[in-house]
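I'd like to ask some things about the structure below.
This part shows subunit A:
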Amino acid sequence: MAITPDSSVPAALELRGVSKAFGAVVALTSANLRVDLNSIHALVGENGAGKSTLVKIVAGLYHRDAGDFLLRGESVDFSSTAESKAAGIAVIYQEPTLFPDLSVTENIFMGRQPTNRFGRIDRKAMKVEALRLFERLAVRIDPDRPAEGLSIADQQIIEIAKAISLDARVLIMDEPTAALSGVEVDRLFAVARSLRDEGRALVFISHRFDEVFSLCDTITVMRDGQYISTDPISEVTVDEIVRRMVGRDVTELFPKQEAAIGDVVLSVEGLTQPGVFTDISFTVRSGEIVGLAGLVGAGRSEVVRAVFGVDPYAAGRVIMSGTAVPKNSPSQAMRLGLALVPEDRRKQGLVLESSVARNATMAIRRSLSKLGLIDSHVENKAAAIWSSRLEVKTNALDAEVGTLSGGNQQKVVLAKWLATNPRLLIIDEPTRGIDVGTKAEVHRLLSQLAGEGMAILMISSELPEVLGVADRVLVMREGRLTAEISRTEATAESVMFAATHSQEHAA
Partner candidate 1 sequence: MTTSTRATAPAPLPGRPRGTNAVTETLGRFVRARETGILLALLIVILVTTIKNPTFLFSGDGWRDLLLTPSILVLVAIGQAVVIITRSVDLSVGSVLGLSAFLTGKVFVSFPGMPIIAVFLIGLIFGGVLGLVNGVLVAFARVPALVITLGTLYAYRGINVVWAGSGRINASDLPKEFLALGTGQFLSIPFLAIIALVVLIAAGWFMKNIRGGRELYAIGSDPSAANLYGLKVTRRIIFAFVFSGALAGLAGVLYAARYGTVDSQAGTGFELDAVGAAVIGGVAIVGGSGTVWGAAIGAILLLTINRALPILGVPDFWQQAVVGILIIGAIVLDRVLALRQSRRLIKERDASHV
Partner candidate 2 sequence: ATTSSTPAASGAATGGSGNYAITFVPKNLGNAYFDASDKGGAAAITEFGGKYSEVGPATASPDAQVSFINTLTQQQVGGIVISANDPKAIGDSLNEARAAGIKVVTFDSDTDPSYRDIFINQASPEGIAKSQVDQIASQIGDTGEIAILSASANATNQNAWIDLMKADLAKDHPNIKLDEVVYGDDDDQTSFDKTAALLQSHPDLKGIISPTTVGIAAAARYLSTSSSKGKVALTGLGTPNQMRAYIADGTVTSFALWNPADLGYLAAYADKALIDGTITGKSGDKFTAGKLGSFTVGDKGTVLLGDPTVFNKANIDQFNF
(Lines give C-alpha, C1' and ligand atoms only; values in the text may rest on other atoms or scores of the structure.)
Protein backbone atom coordinates (compact mmCIF):
# COMPACT_ATOMS: atom_id res chain seq x y z
CA MET A 1 0.00 0.00 0.00
CA ALA A 2 2.72 2.37 -0.91
CA ILE A 3 1.72 5.93 -1.49
CA THR A 4 3.23 7.46 -4.53
CA PRO A 5 2.18 11.06 -4.62
CA ASP A 6 4.56 12.14 -7.33
CA SER A 7 4.54 9.13 -9.55
CA SER A 8 4.34 9.55 -13.27
CA VAL A 9 0.98 7.77 -13.25
CA PRO A 10 -1.70 10.42 -13.58
CA ALA A 11 -3.78 10.88 -10.45
CA ALA A 12 -7.35 9.63 -10.43
CA LEU A 13 -8.44 13.13 -9.59
CA GLU A 14 -6.46 16.30 -9.34
CA LEU A 15 -7.40 19.89 -8.57
CA ARG A 16 -4.87 22.68 -8.77
CA GLY A 17 -5.29 26.26 -7.60
CA VAL A 18 -9.05 26.08 -7.65
CA SER A 19 -10.96 29.13 -6.48
CA LYS A 20 -14.65 29.79 -5.99
CA ALA A 21 -16.59 32.75 -4.66
CA PHE A 22 -20.28 33.19 -3.91
CA GLY A 23 -20.86 36.86 -4.35
CA ALA A 24 -18.80 38.51 -1.68
CA VAL A 25 -18.14 35.23 0.11
CA VAL A 26 -14.96 33.56 -1.02
CA ALA A 27 -15.22 29.85 -0.30
CA LEU A 28 -12.01 28.73 -1.98
CA THR A 29 -8.94 30.77 -2.80
CA SER A 30 -6.45 28.17 -3.93
CA ALA A 31 -7.38 24.61 -3.24
CA ASN A 32 -5.28 21.63 -4.28
CA LEU A 33 -6.20 18.00 -4.07
CA ARG A 34 -4.55 15.01 -5.65
CA VAL A 35 -6.13 11.62 -5.15
CA ASP A 36 -4.58 8.40 -6.40
CA LEU A 37 -6.22 5.20 -7.36
CA ASN A 38 -5.97 2.49 -4.78
CA SER A 39 -6.10 4.86 -1.88
CA ILE A 40 -8.40 6.51 0.61
CA HIS A 41 -7.68 10.17 0.92
CA ALA A 42 -8.75 12.19 3.92
CA LEU A 43 -9.74 15.82 3.50
CA VAL A 44 -9.89 17.77 6.73
CA GLY A 45 -10.33 21.35 7.75
CA GLU A 46 -12.30 23.59 10.06
CA ASN A 47 -15.94 24.34 9.44
CA GLY A 48 -16.15 26.57 6.44
CA ALA A 49 -12.70 25.65 5.19
CA GLY A 50 -14.27 24.89 1.84
CA LYS A 51 -14.31 21.10 1.82
CA SER A 52 -17.90 20.72 0.71
CA THR A 53 -17.49 23.44 -1.88
CA LEU A 54 -14.56 21.54 -3.34
CA VAL A 55 -16.66 18.40 -3.43
CA LYS A 56 -19.46 20.18 -5.22
CA ILE A 57 -17.04 21.49 -7.81
CA VAL A 58 -15.84 17.98 -8.47
CA ALA A 59 -19.45 16.81 -8.69
CA GLY A 60 -20.23 19.40 -11.35
CA LEU A 61 -22.72 21.19 -9.14
CA TYR A 62 -20.68 24.38 -8.95
CA HIS A 63 -18.38 25.75 -11.57
CA ARG A 64 -14.91 26.82 -10.41
CA ASP A 65 -13.91 30.41 -10.97
CA ALA A 66 -10.31 29.51 -11.74
CA GLY A 67 -7.82 26.64 -11.49
CA ASP A 68 -7.32 23.25 -13.10
CA PHE A 69 -9.40 20.15 -12.74
CA LEU A 70 -7.89 16.94 -14.09
CA LEU A 71 -9.37 13.50 -14.22
CA ARG A 72 -6.83 10.78 -14.97
CA GLY A 73 -4.55 13.44 -16.32
CA GLU A 74 -7.09 15.01 -18.61
CA SER A 75 -8.59 18.40 -18.06
CA VAL A 76 -12.34 18.26 -17.52
CA ASP A 77 -15.13 20.75 -17.13
CA PHE A 78 -18.42 19.52 -15.76
CA SER A 79 -21.55 21.56 -16.10
CA SER A 80 -23.88 19.11 -14.39
CA THR A 81 -23.84 16.23 -11.98
CA ALA A 82 -24.88 13.94 -14.78
CA GLU A 83 -21.57 14.60 -16.51
CA SER A 84 -19.47 13.88 -13.46
CA LYS A 85 -21.47 10.73 -12.86
CA ALA A 86 -20.82 9.65 -16.40
CA ALA A 87 -17.11 10.31 -15.88
CA GLY A 88 -17.07 7.83 -13.02
CA ILE A 89 -17.39 10.07 -10.00
CA ALA A 90 -19.81 9.23 -7.21
CA VAL A 91 -20.51 11.67 -4.42
CA ILE A 92 -22.14 11.35 -1.04
CA TYR A 93 -23.12 14.87 -0.10
CA GLN A 94 -22.88 16.21 3.39
CA GLU A 95 -26.64 16.51 3.68
CA PRO A 96 -28.69 13.52 2.56
CA THR A 97 -30.79 14.34 -0.49
CA LEU A 98 -33.48 11.76 -1.03
CA PHE A 99 -36.87 11.81 -2.68
CA PRO A 100 -39.26 11.46 0.26
CA ASP A 101 -42.18 10.12 -1.77
CA LEU A 102 -40.27 7.40 -3.55
CA SER A 103 -39.34 4.00 -2.25
CA VAL A 104 -35.91 3.30 -0.84
CA THR A 105 -35.10 1.17 -3.87
CA GLU A 106 -36.13 3.83 -6.35
CA ASN A 107 -34.05 6.36 -4.48
CA ILE A 108 -30.98 4.23 -5.01
CA PHE A 109 -31.55 3.64 -8.70
CA MET A 110 -33.30 6.79 -9.85
CA GLY A 111 -32.32 7.73 -13.36
CA ARG A 112 -30.56 4.43 -14.05
CA GLN A 113 -33.13 1.80 -13.17
CA PRO A 114 -32.58 -1.58 -14.76
CA THR A 115 -34.93 -1.98 -17.72
CA ASN A 116 -36.01 -4.76 -19.97
CA ARG A 117 -36.04 -4.73 -23.74
CA PHE A 118 -39.08 -2.47 -23.99
CA GLY A 119 -37.70 0.12 -21.63
CA ARG A 120 -39.91 -1.13 -18.85
CA ILE A 121 -38.34 -0.86 -15.41
CA ASP A 122 -37.47 -4.24 -13.97
CA ARG A 123 -38.65 -3.78 -10.42
CA LYS A 124 -37.70 -7.21 -9.26
CA ALA A 125 -34.10 -6.91 -10.40
CA MET A 126 -33.94 -3.51 -8.79
CA LYS A 127 -35.15 -4.78 -5.45
CA VAL A 128 -32.80 -7.74 -5.47
CA GLU A 129 -29.93 -5.40 -6.16
CA ALA A 130 -30.99 -3.08 -3.34
CA LEU A 131 -31.17 -5.96 -0.89
CA ARG A 132 -27.72 -7.05 -2.01
CA LEU A 133 -26.36 -3.59 -1.27
CA PHE A 134 -27.96 -3.52 2.16
CA GLU A 135 -26.51 -6.92 2.87
CA ARG A 136 -23.08 -5.64 1.99
CA LEU A 137 -23.60 -2.74 4.38
CA ALA A 138 -25.21 -5.08 6.92
CA VAL A 139 -28.26 -2.92 7.48
CA ARG A 140 -31.92 -3.71 7.59
CA ILE A 141 -34.07 -1.26 5.71
CA ASP A 142 -37.30 -2.19 3.98
CA PRO A 143 -36.53 -1.52 0.32
CA ASP A 144 -40.18 -0.86 -0.46
CA ARG A 145 -40.91 1.75 2.17
CA PRO A 146 -40.89 5.40 1.14
CA ALA A 147 -37.86 7.45 2.13
CA GLU A 148 -40.19 9.82 3.96
CA GLY A 149 -39.76 9.49 7.70
CA LEU A 150 -36.46 7.63 7.62
CA SER A 151 -34.01 8.60 10.31
CA ILE A 152 -31.01 10.62 9.23
CA ALA A 153 -28.84 7.58 9.77
CA ASP A 154 -30.91 5.45 7.46
CA GLN A 155 -30.95 8.23 4.92
CA GLN A 156 -27.18 8.42 5.09
CA ILE A 157 -26.94 4.67 4.60
CA ILE A 158 -29.11 4.90 1.51
CA GLU A 159 -26.83 7.60 0.20
CA ILE A 160 -23.90 5.29 0.74
CA ALA A 161 -25.67 2.39 -0.94
CA LYS A 162 -26.49 4.64 -3.85
CA ALA A 163 -22.91 5.79 -4.24
CA ILE A 164 -21.52 2.28 -4.01
CA SER A 165 -23.97 0.96 -6.55
CA LEU A 166 -22.74 3.52 -9.05
CA ASP A 167 -19.59 1.44 -9.27
CA ALA A 168 -17.59 4.62 -9.74
CA ARG A 169 -13.84 4.97 -10.08
CA VAL A 170 -13.78 7.90 -7.70
CA LEU A 171 -15.98 7.94 -4.62
CA ILE A 172 -16.21 11.09 -2.55
CA MET A 173 -17.82 10.97 0.87
CA ASP A 174 -18.56 14.26 2.60
CA GLU A 175 -18.95 13.46 6.30
CA PRO A 176 -20.78 10.18 5.72
CA THR A 177 -20.32 9.07 9.29
CA ALA A 178 -21.64 12.18 11.01
CA ALA A 179 -24.97 10.49 11.62
CA LEU A 180 -23.77 6.94 12.06
CA SER A 181 -22.89 4.96 15.15
CA GLY A 182 -20.08 2.48 15.71
CA VAL A 183 -21.47 -0.61 14.06
CA GLU A 184 -22.50 1.11 10.86
CA VAL A 185 -19.26 3.04 10.70
CA ASP A 186 -17.25 -0.17 10.96
CA ARG A 187 -19.30 -1.70 8.20
CA LEU A 188 -18.89 1.34 5.99
CA PHE A 189 -15.15 1.25 6.52
CA ALA A 190 -14.95 -2.40 5.57
CA VAL A 191 -16.77 -1.58 2.35
CA ALA A 192 -14.54 1.43 1.73
CA ARG A 193 -11.41 -0.65 2.15
CA SER A 194 -12.65 -3.30 -0.20
CA LEU A 195 -13.42 -0.61 -2.78
CA ARG A 196 -9.90 0.73 -2.39
CA ASP A 197 -8.46 -2.72 -2.83
CA GLU A 198 -10.47 -3.07 -6.02
CA GLY A 199 -8.40 -0.17 -7.27
CA ARG A 200 -10.66 2.82 -6.77
CA ALA A 201 -9.90 6.23 -5.37
CA LEU A 202 -11.82 7.44 -2.34
CA VAL A 203 -12.04 10.81 -0.66
CA PHE A 204 -13.20 10.83 2.93
CA ILE A 205 -14.20 13.97 4.79
CA SER A 206 -14.73 13.82 8.53
CA HIS A 207 -14.21 15.73 11.70
CA ARG A 208 -13.55 12.55 13.66
CA PHE A 209 -9.83 11.92 13.75
CA ASP A 210 -10.00 8.37 15.06
CA GLU A 211 -11.91 7.50 11.89
CA VAL A 212 -9.58 9.42 9.65
CA PHE A 213 -6.51 7.77 11.09
CA SER A 214 -7.92 4.27 11.08
CA LEU A 215 -9.26 4.43 7.53
CA CYS A 216 -7.22 6.73 5.36
CA ASP A 217 -3.89 6.47 3.61
CA THR A 218 -3.23 10.10 2.84
CA ILE A 219 -4.45 13.30 4.40
CA THR A 220 -4.92 16.77 2.96
CA VAL A 221 -5.48 19.73 5.23
CA MET A 222 -7.33 22.86 4.17
CA ARG A 223 -7.70 26.17 5.92
CA ASP A 224 -9.74 29.21 4.88
CA GLY A 225 -10.25 27.93 1.36
CA GLN A 226 -6.55 27.23 0.91
CA TYR A 227 -4.46 24.15 0.51
CA ILE A 228 -2.13 23.61 3.47
CA SER A 229 -0.53 20.19 3.20
CA THR A 230 -0.74 16.59 2.02
CA ASP A 231 0.98 13.74 3.83
CA PRO A 232 0.86 9.98 4.15
CA ILE A 233 -1.19 9.36 7.23
CA SER A 234 1.56 7.39 8.92
CA GLU A 235 3.83 10.40 8.94
CA VAL A 236 1.59 12.79 10.84
CA THR A 237 -0.03 12.94 14.26
CA VAL A 238 -3.44 14.16 15.28
CA ASP A 239 -1.97 17.12 17.11
CA GLU A 240 -0.04 18.20 14.07
CA ILE A 241 -3.06 17.97 11.80
CA VAL A 242 -5.19 19.90 14.22
CA ARG A 243 -2.53 22.58 14.48
CA ARG A 244 -2.44 22.94 10.71
CA MET A 245 -6.21 23.08 10.52
CA VAL A 246 -6.73 25.86 12.99
CA GLY A 247 -3.29 27.42 12.86
CA ARG A 248 -2.52 26.91 16.57
CA ASP A 249 -2.64 24.31 19.36
CA VAL A 250 -5.92 22.94 20.55
CA THR A 251 -6.52 20.43 23.26
CA GLU A 252 -9.20 18.00 22.30
CA LEU A 253 -9.71 17.09 25.94
CA PHE A 254 -13.15 17.75 27.28
CA PRO A 255 -12.70 20.13 30.15
CA LYS A 256 -15.38 18.88 32.47
CA GLN A 257 -15.97 21.28 35.30
CA GLU A 258 -17.52 20.07 38.48
CA ALA A 259 -20.87 21.74 39.07
CA ALA A 260 -23.08 21.66 42.13
CA ILE A 261 -25.99 19.41 41.25
CA GLY A 262 -29.23 20.81 42.53
CA ASP A 263 -32.96 20.11 42.41
CA VAL A 264 -34.79 18.11 39.83
CA VAL A 265 -35.65 20.39 36.90
CA LEU A 266 -37.18 17.94 34.46
CA SER A 267 -38.89 14.73 35.28
CA VAL A 268 -40.36 12.46 32.67
CA GLU A 269 -42.74 9.75 33.80
CA GLY A 270 -43.78 6.74 31.77
CA LEU A 271 -43.70 8.45 28.41
CA THR A 272 -45.07 6.13 25.72
CA GLN A 273 -45.85 6.48 22.06
CA PRO A 274 -46.79 3.17 20.45
CA GLY A 275 -44.28 2.09 17.88
CA VAL A 276 -41.73 4.69 18.81
CA PHE A 277 -40.85 4.52 22.53
CA THR A 278 -42.22 2.82 25.60
CA ASP A 279 -42.36 3.71 29.28
CA ILE A 280 -39.57 6.26 29.40
CA SER A 281 -38.92 7.72 32.85
CA PHE A 282 -35.97 9.82 33.96
CA THR A 283 -35.03 13.07 35.66
CA VAL A 284 -32.55 15.83 35.00
CA ARG A 285 -31.28 18.06 37.81
CA SER A 286 -30.01 21.56 37.66
CA GLY A 287 -26.26 21.74 37.12
CA GLU A 288 -26.30 18.25 35.72
CA ILE A 289 -25.45 17.06 32.23
CA VAL A 290 -27.30 13.87 31.39
CA GLY A 291 -26.10 11.97 28.36
CA LEU A 292 -28.61 9.97 26.35
CA ALA A 293 -26.74 7.26 24.49
CA GLY A 294 -27.80 4.47 22.20
CA LEU A 295 -27.49 3.21 18.69
CA VAL A 296 -28.85 5.30 15.93
CA GLY A 297 -32.52 4.50 15.56
CA ALA A 298 -33.02 3.74 19.23
CA GLY A 299 -35.64 6.47 19.45
CA ARG A 300 -33.74 9.04 21.45
CA SER A 301 -34.64 11.95 19.23
CA GLU A 302 -38.26 10.97 19.31
CA VAL A 303 -38.32 11.01 23.10
CA VAL A 304 -36.88 14.50 23.39
CA ARG A 305 -39.12 15.77 20.61
CA ALA A 306 -42.10 14.47 22.56
CA VAL A 307 -40.80 16.06 25.76
CA PHE A 308 -40.48 19.39 23.98
CA GLY A 309 -43.97 19.06 22.52
CA VAL A 310 -43.15 18.82 18.83
CA ASP A 311 -44.21 15.18 18.61
CA PRO A 312 -47.28 13.68 20.23
CA TYR A 313 -47.23 10.98 22.87
CA ALA A 314 -49.95 8.62 23.98
CA ALA A 315 -49.24 8.24 27.68
CA GLY A 316 -47.04 9.62 30.41
CA ARG A 317 -46.20 12.99 31.90
CA VAL A 318 -43.53 15.62 31.54
CA ILE A 319 -42.93 17.82 34.57
CA MET A 320 -40.78 20.91 34.66
CA SER A 321 -39.90 22.01 38.22
CA GLY A 322 -43.22 20.79 39.50
CA THR A 323 -45.33 22.20 36.65
CA ALA A 324 -46.78 19.82 34.09
CA VAL A 325 -45.62 20.60 30.55
CA PRO A 326 -48.65 20.47 28.27
CA LYS A 327 -48.58 18.10 25.32
CA ASN A 328 -47.95 19.28 21.79
CA SER A 329 -47.00 22.82 22.59
CA PRO A 330 -43.38 23.84 22.07
CA SER A 331 -44.22 27.42 22.93
CA GLN A 332 -45.57 26.39 26.35
CA ALA A 333 -42.50 24.25 26.86
CA MET A 334 -40.31 27.23 26.00
CA ARG A 335 -42.18 29.38 28.46
CA LEU A 336 -41.46 26.78 31.14
CA GLY A 337 -37.75 27.01 30.38
CA LEU A 338 -37.16 24.18 27.90
CA ALA A 339 -34.99 24.50 24.84
CA LEU A 340 -34.37 21.90 22.16
CA VAL A 341 -31.50 21.95 19.71
CA PRO A 342 -32.84 19.42 17.19
CA GLU A 343 -30.79 16.85 15.34
CA ASP A 344 -31.63 17.92 11.79
CA ARG A 345 -30.45 21.49 11.70
CA ARG A 346 -31.39 22.09 8.08
CA LYS A 347 -34.99 21.03 8.42
CA GLN A 348 -35.78 21.51 12.09
CA GLY A 349 -33.17 23.83 13.47
CA LEU A 350 -33.08 26.59 10.94
CA VAL A 351 -35.13 28.45 8.43
CA LEU A 352 -32.43 28.16 5.80
CA GLU A 353 -33.67 30.91 3.53
CA SER A 354 -33.99 33.36 6.35
CA SER A 355 -31.21 35.57 7.69
CA VAL A 356 -28.76 34.79 10.47
CA ALA A 357 -30.36 37.50 12.57
CA ARG A 358 -33.92 36.23 12.09
CA ASN A 359 -32.85 32.69 12.92
CA ALA A 360 -30.80 33.61 15.93
CA THR A 361 -33.72 35.56 17.41
CA MET A 362 -36.43 33.18 16.29
CA ALA A 363 -36.95 31.67 19.71
CA ILE A 364 -36.91 34.98 21.59
CA ARG A 365 -38.95 37.01 19.16
CA ARG A 366 -41.76 37.43 21.68
CA SER A 367 -39.56 38.79 24.41
CA LEU A 368 -37.83 41.10 21.93
CA SER A 369 -41.03 42.80 20.95
CA LYS A 370 -42.15 45.92 22.75
CA LEU A 371 -45.89 46.58 22.83
CA GLY A 372 -46.13 43.73 20.38
CA LEU A 373 -43.82 45.39 17.86
CA ILE A 374 -40.40 44.16 16.81
CA ASP A 375 -37.62 46.55 15.93
CA SER A 376 -35.08 45.06 13.57
CA HIS A 377 -32.25 46.96 15.30
CA VAL A 378 -33.08 45.26 18.55
CA GLU A 379 -33.26 42.01 16.64
CA ASN A 380 -29.82 42.50 15.13
CA LYS A 381 -28.31 43.48 18.45
CA ALA A 382 -29.73 40.42 20.15
CA ALA A 383 -28.53 38.20 17.33
CA ALA A 384 -25.01 39.59 17.51
CA ILE A 385 -24.59 38.69 21.18
CA TRP A 386 -24.66 34.94 20.90
CA SER A 387 -23.36 34.79 17.34
CA SER A 388 -20.20 36.53 18.39
CA ARG A 389 -19.76 34.41 21.49
CA LEU A 390 -19.97 31.27 19.40
CA GLU A 391 -17.79 32.85 16.73
CA VAL A 392 -20.27 32.30 13.92
CA LYS A 393 -18.49 33.01 10.64
CA THR A 394 -20.78 35.10 8.51
CA ASN A 395 -20.46 38.01 6.20
CA ALA A 396 -23.29 39.99 7.72
CA LEU A 397 -26.27 39.36 9.96
CA ASP A 398 -28.67 39.49 7.05
CA ALA A 399 -26.88 36.71 5.16
CA GLU A 400 -29.05 33.69 4.47
CA VAL A 401 -28.24 30.99 6.98
CA GLY A 402 -28.30 28.42 4.20
CA THR A 403 -25.13 29.90 2.73
CA LEU A 404 -23.12 29.32 5.91
CA SER A 405 -20.99 26.20 6.25
CA GLY A 406 -22.49 23.27 8.08
CA GLY A 407 -20.62 23.90 11.29
CA ASN A 408 -21.49 27.55 11.35
CA GLN A 409 -25.13 26.69 10.79
CA GLN A 410 -24.95 24.50 13.87
CA LYS A 411 -23.56 27.42 15.82
CA VAL A 412 -26.49 29.58 14.78
CA VAL A 413 -28.89 26.93 16.11
CA LEU A 414 -27.01 26.92 19.38
CA ALA A 415 -27.09 30.69 19.51
CA LYS A 416 -30.81 30.68 18.89
CA TRP A 417 -31.55 28.46 21.85
CA LEU A 418 -28.98 29.78 24.28
CA ALA A 419 -30.53 33.18 23.73
CA THR A 420 -33.71 31.94 25.40
CA ASN A 421 -31.72 31.44 28.62
CA PRO A 422 -33.37 28.07 29.27
CA ARG A 423 -33.42 26.17 32.53
CA LEU A 424 -33.24 22.89 30.66
CA LEU A 425 -31.30 22.62 27.45
CA ILE A 426 -31.97 19.52 25.38
CA ILE A 427 -29.35 19.14 22.75
CA ASP A 428 -29.51 16.44 20.10
CA GLU A 429 -26.13 15.62 18.59
CA PRO A 430 -24.58 18.92 19.66
CA THR A 431 -21.34 18.61 17.73
CA ARG A 432 -22.41 16.81 14.59
CA GLY A 433 -20.39 18.33 11.79
CA ILE A 434 -18.53 20.71 14.04
CA ASP A 435 -14.75 21.04 13.81
CA VAL A 436 -12.41 20.19 16.63
CA GLY A 437 -11.80 23.68 17.86
CA THR A 438 -15.47 24.51 18.07
CA LYS A 439 -16.27 21.11 19.48
CA ALA A 440 -14.01 21.60 22.47
CA GLU A 441 -15.56 24.97 22.85
CA VAL A 442 -19.10 23.59 22.78
CA HIS A 443 -18.15 21.08 25.44
CA ARG A 444 -16.63 23.77 27.56
CA LEU A 445 -19.72 25.83 27.03
CA LEU A 446 -22.01 23.00 28.11
CA SER A 447 -19.91 22.48 31.17
CA GLN A 448 -19.98 26.11 31.99
CA LEU A 449 -23.74 26.40 31.49
CA ALA A 450 -24.20 23.46 33.83
CA GLY A 451 -21.90 25.17 36.29
CA GLU A 452 -24.25 28.11 36.25
CA GLY A 453 -27.11 25.83 37.18
CA MET A 454 -28.59 24.93 33.82
CA ALA A 455 -29.85 21.38 33.43
CA ILE A 456 -28.66 19.74 30.24
CA LEU A 457 -29.88 16.64 28.43
CA MET A 458 -27.51 15.69 25.67
CA ILE A 459 -28.06 13.07 22.98
CA SER A 460 -24.88 11.95 21.33
CA SER A 461 -23.81 9.05 19.18
CA GLU A 462 -20.18 9.73 19.96
CA LEU A 463 -19.18 7.73 22.96
CA PRO A 464 -16.13 9.80 23.93
CA GLU A 465 -18.33 12.85 23.96
CA VAL A 466 -20.89 11.18 26.21
CA LEU A 467 -18.27 9.83 28.54
CA GLY A 468 -16.34 13.08 28.66
CA VAL A 469 -19.17 15.48 29.26
CA ALA A 470 -22.03 13.69 31.02
CA ASP A 471 -22.53 13.37 34.74
CA ARG A 472 -24.89 10.50 34.18
CA VAL A 473 -25.59 8.36 31.14
CA LEU A 474 -28.97 6.99 30.10
CA VAL A 475 -28.97 4.31 27.47
CA MET A 476 -31.81 3.52 25.09
CA ARG A 477 -32.37 0.50 22.98
CA GLU A 478 -35.30 -0.08 20.64
CA GLY A 479 -37.47 2.55 22.22
CA ARG A 480 -36.80 1.60 25.86
CA LEU A 481 -34.46 2.88 28.53
CA THR A 482 -32.15 -0.01 29.30
CA ALA A 483 -29.60 1.47 31.68
CA GLU A 484 -28.71 4.41 33.83
CA ILE A 485 -25.00 4.66 34.51
CA SER A 486 -23.26 7.16 36.76
CA ARG A 487 -20.22 9.08 35.56
CA THR A 488 -17.85 6.99 37.61
CA GLU A 489 -19.17 3.70 36.26
CA ALA A 490 -19.62 4.80 32.69
CA THR A 491 -17.15 3.23 30.33
CA ALA A 492 -17.26 2.59 26.66
CA GLU A 493 -17.93 -1.07 27.38
CA SER A 494 -20.75 -0.58 29.86
CA VAL A 495 -22.57 1.89 27.63
CA MET A 496 -22.18 -0.17 24.48
CA PHE A 497 -23.34 -3.26 26.29
CA ALA A 498 -26.56 -1.56 27.36
CA ALA A 499 -27.07 -0.14 23.90
CA THR A 500 -26.60 -3.37 21.99
CA HIS A 501 -27.34 -6.08 24.52
CA SER A 502 -29.48 -8.85 23.04
CA GLN A 503 -29.14 -7.46 19.52
CA GLU A 504 -28.06 -10.36 17.35
CA HIS A 505 -26.02 -8.27 15.00
CA ALA A 506 -24.09 -6.47 17.75
CA ALA A 507 -20.47 -6.27 16.76
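Criterion applied: all candidates are chains of the complex that A comes from, given by their letters.
Annotations
Following the convention adopted for this analysis, a residue touches a chain if its C-beta (ideal position, glycine included) is under 8 Å from a C-beta of that chain, and two chains touch if they have at least 3 such contacts; residues count from 1.
From a predicted model like this one, the values you see are computed outputs, not experimental measurements.
With subunit A as reference and 1 or 2 as options, the touching candidate in the complex turns out to be 1.
Interface residues of subunit A, counted against candidate 1 in their complex, comprise 59-61, 80-85, 93, 97-102, 106, 110-113, 115, 119-121, 127-128, 131, 134-135, 139-145, 274-275, 478.
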